[in-house]
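With one protein chain held back, the other chains of the complex are shown just where they sit.
So, chain A:
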Amino acid sequence: MSAPLPKRIIKETERLQSEPVPGISAQPHDDNARYFDVIVEGPGGSCYEGGVFQLELFLPDDYPMCPPRIRFLTRIYHPNIDRLGRICLDVLKNNWSPALQIRTILLSIQALLGAPNPEDPLNEAVAKQWKENQPEAIKTAREWTELYAKKK
């Protein structure tokens, strides 16, 4: 037995459908309205361009007081995303604010794809490569995007 869905989650979900963000979609599960299948398209001009990345997003009980839990399901070569798909992003942690929302968080993630930050790494090996040989790192990221993030 669980408490009914807060109005906030209902409204956020409605607005995600009625005013969709280009290149981003979030679809709640029929049997669990707090669990979303997310698709983020790699931003144009980045090494993830053309990639369609799947993520899972879960709104914990105390959302929006606590941030959504979100991770990549599609493999990605990125200094701030580890092998389990976990994302190093300040607004998903200490800089979360209840005035943020699913939409803004997904936009932040898309922006993170456009601007990898090897100075604050989650994936040390990728970050190292990114700092030492950026062209090579970008090439690998493109290859991985081709390999794992292309619609079959």
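As a working rule, a residue touches a chain if its C-beta (ideal position, glycine included) is under 8 Å from a C-beta of that chain, and two chains touch if they have at least 3 such contacts; residues count from 1.
By definition in this document, contacts and distances are computed from a predicted model.
One chain of the complex is hidden; its UniProt record names it "ATP-dependent protease", one of "Elongator complex protein 6", "ATP-dependent protease", "AP-4 complex subunit epsilon" or "Phosphatidylinositol-glycan biosynthesis class F protein".
Note that of A:Met65, A:Ala111, A:Ala125 or A:Leu147, the residue touching the chain absent from this view is A:Met65.
Counting over the whole complex, chain A has residues 1-4, 6-8, 11-12, 60-62, 64-66, 95, 97-99 touching the chain that is not drawn.
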